[in-house]
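Can you read through this structure? Questions will come right after.
With one protein chain held back, the other chains of the complex are shown just where they sit.
Should a chain be cited, it is by its letter among A and B, assigned in written order, with residues numbered from 1 in that chain.
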Amino acid sequence: MTIAFPPQTSSSPPGLQPEGWLRYLSFSLDHKVIGLQYMVAGFFFYLVGGALAGMIRVELVSPISDFISRETYNEVLTLHGTVMIFLWIVPVVNGAFGNYLIPFYVGARDMAFPRLNAVAFWLIPPAGFLLIASYFIAGAAQSGWTAYPPLSLTTPAAGQVVWILSVLLLGGSSIFGGINFIATVLKMRRPGLKLMQLPMYCWAMLGTSILVVLSTPVLAGTLVLLSFDIIAHTGFFNPALGGNAVVYQHLFWFYSHPAVYIMVLPAFGLVSEILPVHARKPLFGYTTMVYSILGIVFLGLIVWAHHMFTSATPPWMRLFFTIATAFIAVPTGIKFFNWLATLWGGKIALNSAMLFSCAFIIHFVFGGITGVALAQVPFDIHVHDTYFVVGHFHYVVYGGTVFVIFGSIYHWFPKFTGRMLNEDLGRFHFLITFIGFNLCFAPQHWLGLNGMPRRVAEYDPQFTLMNQISSVGALLMAVSTLPFLINVFWSAFSGRVAGDNPWNALTPEWLTSSPPPVENWKGEAPLVQHPYGYGVTPGQIDLGAATGREIWSSGQ
Amino acid sequence: MTAFSPSSDQSPSNTLAPPLREGSAPMAQVATENGHPDHRMFGLATFLVADGMTFAGFFAAYLTFRAVNPLPAGAVYELELILPTINTVLLVLSSFTFHRAAKELRHDQLGACRLWLLITAGLGLAFLGGQMVEYFSLPFGLTDNLYASTFYALTGFHGLHVSLGALMILIVWWQARTPGRFTADHHFGVEAAELYWHFVDGIWLVLYGILYLL
Partner (left out) sequence: MALVLTGLWIGQNVELLPVAASLNAPIYDQLFKVLFSIGSILFIGIFGLLLFSLIRFRRRDGETGDGAAVEGNLQLEIFWTAIPAIVVLFVGIYSYDIYDRMGGMVPLSDPHSMHGAAMAPQASDGSAGAVIQASVLGTPPEPSKRIWGGIGSGQISAGPALPVEVTALQFAFLFHYPQGDITSGELHVQKGQPVELRMEARDVIHAFWVPEFRLKQDIIPGQPTLLTFTPIKAGSYPIICAELCGPYHGGMRSTVVVHEPDEFATWFEKNNTATVAIAPSTSSTG
């Protein structure tokens, strides 16, 4: 397969490559264009999913079901989960940053399969619009993003079938992306670049892609069977026809637990890129970081049944999955301690990217602690399917991954556009997101412990106050999007010109112009063997070598 | 060695030019860089791992159903073995014929290669025919019971793969008519179809084992 490059007919002035903006609506094969396509599309769906979350929080301001009908409420919560997971977080942390950064990191001019890459992206908008359109046309699915049968078999079929179709398309997109990342990381490395010299994000994406390739197909197969149950009235998962609803849960969680790692491993990788740059220190414990990613990948595949401790699983299974789940805390803990050690003794720039990354550490540690608790069967029995779980996973995927996405945008925006984001607006954005997020989700742990189940439109009046606090937090989070959007639009056109390497970073994407040329480097791709080689005393320059460490030194 | 220089805040202008123009000279390339070595076989293999996981999910579901869900009275468990066994032989044989075809191609025997490709496709179609005959002679339908549904889902999904594979074989067979389309060294189409065909064959063996023999 040859790489095709979109023709460039005029030289572009610094800025947004205005002559080429139509490329972002085209079947472009440039990995950078595709990455930004993922990001913008993902952010659009984030706004959609956020609006849905807003509807949920408005409904929950009062203990009775008064804002939207109960059916609509269930549609809204189903769409919220599906949109946020499959159309925002997965495409953005994998597709957007993966496509943009991985070729730079391996020293390639594009992904291994540019066409497949474009196909993978262009599956997303139709799938997303299909899903959203189902809400307006036939009524969306009502059975939650888990779509447990028999409920998913008895709720209106049209919405559920559209939901399945849409998730299948998104799963396909995800698998194509995963194949592409694996091939790019393993096969496209610049000569001389060893695996253990890659920036950490490559390892995270390699691990993520392995999970995608191994687990997503199982979900696809399961959903095909579920659609047979709905359309052809087979009885795979329908107990009334002799089927078994628990088998669905096993198969579903075989994907959907790894899906959590598909959402957070790339975030781990991104944080590992951001922290060393802004702390001016090498990433602490590179080797253990790599092995802990591989450990998480392996353990992530064998813990799914901890979502089913109340679903009549036998004791041995509960015991096994408890232990396996709890042990994920070990590799994860290594990563967090390594990050703390990276910060220790650094020269930390307290900018937006750093603040978002540190908030990620705090939130994820909190989510991890509640996660280890949830892995304990006796504890889980009480709080399973309650707002405790809702609080827990929002700490992991929002407080964790979404905070990293914002941090990463602040970090890489200069590379994307050649202009800096406004720092004051950025810190303001951080502040209200941080407050809003914690206000919204911390009280939910208490709600769950005290008896509020999840996915309800009405609840015991004793929980009113906490729910109202939570809704205020949600409102703040909604508001926090505004300074961000203003910042992005304003800075894209009239932000401070960033230069090629505003952070003085060493990873390869900074060693080219901003925004980078179509084939990434004008000349030969640089060989960066020490992507985290910060901290060498200025003056020690060896012009003979061209590793990142020396380049940085010479830049001083 | 490198053609760039580090830059700093103060100097937005640097040695790197804005995006390349089409007319510009080919870049200084590392040997393997822009020839973009062909990783399609690797990609296909990864895809087949994913595809195999779909089957693995189905197998796991089937085995669990069998272990946990009792069949209603009157449901058929014993399957006729003759036809599926013949089918198995056909499919295994087709793997060998495809291997032979690829071997001929590597020796630049295009004619022989095309013949063996045709034989392979024929065996694949014969398998599909056998499958059809079996479907029509089975005493149960898709929605009769859990076992029947799973049987049709598994064999049907596999049959879909065989159909695609046969189509792929016929396509490369047709493409091979053009001289120079496939050479002894460059024949991705044939190679890909072969790998896929072996995969489908291997899946069938597992499927045959757990569906018919177990």
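FYI, contacts are C-beta pairs under 8 Å (C-beta built on N, C-alpha and C of every residue); 3 or more make two chains touch, one makes a residue touch a chain.
Here the structure is a predicted model, which is why all the values come from computation and not from measurement.
K.L.:
Among A:Asn117, A:Thr155 or A:Thr208, exactly one should touch the missing chain; which is it?
P.N.:
A:Thr155
K.L.:
Considering the complete complex, identify which of A:Gly35, A:Gly144 or A:Gly221 is in touch with the unshown chain.
P.N.:
Counting the whole complex, the residue in contact with the absent chain is A:Gly144.
K.L.:
Touching the absent chain in the whole complex: find that residue among A:Tyr135, A:Trp163, A:Phe181 or A:Phe366.
P.N.:
That would be A:Phe366, which touches the missing chain.
K.L.:
In the full complex, which of A:Ala118, A:Cys202, A:Val246 or A:Ile262 touches the chain missing from this view?
P.N.:
From the options A:Ala118, A:Cys202, A:Val246 or A:Ile262, the contact with the absent chain belongs to A:Val246.
K.L.:
Identify the residue among A:Val90, A:Ala326 or A:Val390 that touches the chain left out of the display.
P.N.:
That would be A:Ala326, which touches the missing chain.
K.L.:
Using the document's definition of touch, tell me which of A:Ala204, A:Val271, A:Cys358 or A:Ala525 contacts the absent chain.
P.N.:
A:Cys358
K.L.:
What chain A residues would touch the chain not displayed?
P.N.:
64-65, 69-71, 73-74, 142-144, 148, 150-151, 154-155, 239-240, 243-246, 279-288, 310-319, 322-323, 326-327, 329-330, 333-334, 336-338, 340-341, 343-350, 358, 361-362, 365-366, 369-370, 372-373, 376-379, 381-382, 384-386, 445-446, 449-451, 453-460, 532-536, 538
By definition in this document, only the chains that are shown with their structure count from here on.
K.L.:
Distance-wise, how many Å sit between the C-alpha centres of chain A and chain B, to the nearest whole number?
P.N.:
From the centre of chain A to the centre of chain B is 31 Å.
K.L.:
Which positions of chain A touch chain B when the two form their complex?
P.N.:
Within the complex, chain A touches chain B at residues 1-3, 5, 7-9, 11-14, 17, 108-110, 112-113, 116, 175, 178-180, 182-183, 186-188, 190-191, 213-218, 220-222, 224-225, 228, 232-236, 241-244, 247, 250-251, 254, 497-502, 504, 511-513, 516-519, 521-527, 546, 551-552, 554-555.
K.L.:
In their complex, what parts of chain B are in touch with chain A?
P.N.:
Chain B residues touching chain A: 1-4, 6-12, 14, 16-22, 27-34, 36-40, 42-43, 46-47, 49-58, 60-61, 64-65, 68-69, 71-72, 142-143, 145-146, 149-150, 153, 157.
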